[in-house]
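All protein chains but one are shown at their positions in the complex.
Presenting subunit A:
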Amino acid sequence: MNKALRNPVVFTLFVVPALILFLMFFIYPIFSSIYYSFTSWNGVSATVKYTGFSNYTKAFGDERFWISVKNNGWFILFSVFIQVPLIVIFSLLIANVKKLKGLYKTAVFMPSIMSTAVIGILWGFIYEPNIGLFNKLLSLVGINPVYWLSDERFAMLSILITNAWQWTGFYIVMVLAAILSIPGELDEAAAIDGATRFQRATRITLPLIVPIISVVIMLSIAGAMKAADIVIVMTKGGPAGSTEVMATYMIKYAITNFKYGYGNAIAVLIFAFTLVVTVLYQVLIARRTERVEY
């Protein structure tokens, strides 16, 4: 009786359009990247010259490449050691207040739905040396203007702060949803046993949200490896290449300087590094934290 739903022609017609796009824009690019990473192709000429591993050895020998790797590392460290603790503290606080819960949630989430480009412009204004908000605040306590985005000592930090400002609220809402889905009886039972609010938050809620914190860390690592538009908008990788990340380094060579083969080698390295960091995190940390069932 289900003949209509077994029709292979209809099945094929329904599957093929999405499948073609998927193969074209997800699967083919991976192999294409790997292939061109072994060539010195400039992206336009008719001949493609095979050059073995020379693109990779060139990247490993380039100090600027390592600066960009280090900056991706800063993104990861800043997310994991500064943002994640803040996310946990703020979500616990929001979960425990009775009034204004909705307002806090709505407001902190807002920056994450906005365009990173526009956020970058907005914060560029805040960091502006002469009339920007930061230096005006600092001048109230008598500190001289700081050139946030054009001083090598502060440029990367300024970008990291902006990035954290945009994304912290997003993760807070995720963690908050996990906290609010914990059955209330657990908390009530602890309260009857005389646990204080602080004890309940740290001994009951916190262990129960470890899995979602792990998800947040994984997402932050993935986000950190992808970071590019915020750097392009705020500093274009400057001053003197000090804020370059792997993705902007890749774009700079492949699109701006026509070193398509070399750019693809960087793309493959981004893949490889993301894989390594994710696997390391899973093996070293995520596996050790025991899962709590409730």
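Structure notes:
The criterion applied here is as follows: a residue touches a chain if its C-beta (ideal position, glycine included) is under 8 Å from a C-beta of that chain, and two chains touch if they have at least 3 such contacts; residues count from 1.
The working rule: contacts and distances are computed from a predicted model.
Think of the chain that is not pictured: of "ATP-binding cassette domain-containing protein", "Protein lplB", "Carbohydrate ABC transporter permease" or "Cytochrome c oxidase subunit 1", UniProt labels it "Carbohydrate ABC transporter permease". Here one chain is not drawn; of A:133, A:180 or A:279, the residue touching it is A:133.
Only one residue from A:122, A:146, A:186 or A:208 touches the chain missing from this view: A:122. Residues of subunit A that touch the chain left out of view are 1-8, 10-11, 14-15, 17-19, 21-22, 24-30, 32-33, 36, 43, 90, 93-94, 96-97, 99-100, 103-118, 120-126, 128, 130-131, 133, 136, 165, 169-170, 173-174, 177, 215, 218-219, 222, 225-226, 228-229, 232-233, 247, 250-251, 254-255, 260, 263-264, 267-268, 270-271, 274.
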